[in-house]
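With one protein chain removed, the remaining protein chains of the complex are shown where they sit.
So, chain A:
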Amino acid sequence: MVFHYFGKYILLIQAVFRKPEKFSIYKNEIFREMVSIGLGSLGIISIISVFIGAVTTVQTAFQLTSDLIPKSIIGGITRDSTILELSPTICSLVLAGKVGSSIASQIGTMRVTEQIDALEIMGINAPGYLILPKLLGGIIMIPMLVVVAIALSIMGGYLAGSASGAVTSQEFIQGLTTDFIPFTLAVAMIKALVFAFIITTVSAYQGYYTDGGAIEVGNSSTKAVVISCIAILISDYVIAQLLL
């Protein structure tokens, strides 16, 4: 049964990459999706990121009770955990909820109101027209959101450390700039790309194969979020295992 659904998913992805009927129309749709996914999610990602960084700093400081360990290490831990795990993964889980459910319900509603049938009757490649702009919009904007999230998390950590007195500004910056491995940023970007692909395609698949009415659209939206989150966590582990 799992193979049946996976096969359908692969066939849908294959159809998404068929040659576009008119690239100029696709281009406009891609820009529209970039605005919707990128700017539309910037607020929530910013708020979450600042607090993730702040909490990471405060909790790390709470656990480092030994005088033998320099306080500056808090900056290093906040940086690495933010770059490697917290920003790409938590942001993607949040985006799976926000962007994924929106994609699934949008496409699902189009399916149950016969708008997808109308596209097909016109001779338009419906998966390509509906999913490709969302996929490209996600792949371009989600890594950018992750970069913003990393920056804001570190800033949140810096502010919380200074405000709580857990770590001084100098110590935090010293920890931040010591032993930085640039490859961790590459890992974060690879994660963001993979997660963006998962969020957009899994949600689009759930929406595209919706059958029924309003209740089924809601179910598709829920399934899209649940399956995307599980797929993100599994691929997070696989990427970490392969690259680190």
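The rule is simple: a residue touches a chain if its C-beta (ideal position, glycine included) is under 8 Å from a C-beta of that chain, and two chains touch if they have at least 3 such contacts; residues count from 1.
Here is the rule we go by: contacts and distances are computed from a predicted model.
Asks: Which one, "ATP-binding cassette domain-containing protein", "Protocatechuate 4,5-dioxygenase subunit alpha", "CheY-P phosphatase CheC" or "Sigma-70 family RNA polymerase sigma factor", is the UniProt name for the chain you do not see?
Replies: Hidden chain, UniProt protein name: "ATP-binding cassette domain-containing protein".
Asks: Just one of A:A118, A:A163 or A:I181 touches the chain that is missing; which is it?
Replies: Checking the options A:A118, A:A163 or A:I181, the one contacting the hidden chain is A:A118.
Asks: Which residues does chain A use to touch the chain missing from this display?
Replies: 21-22, 25, 110, 113-115, 117-118, 120-125
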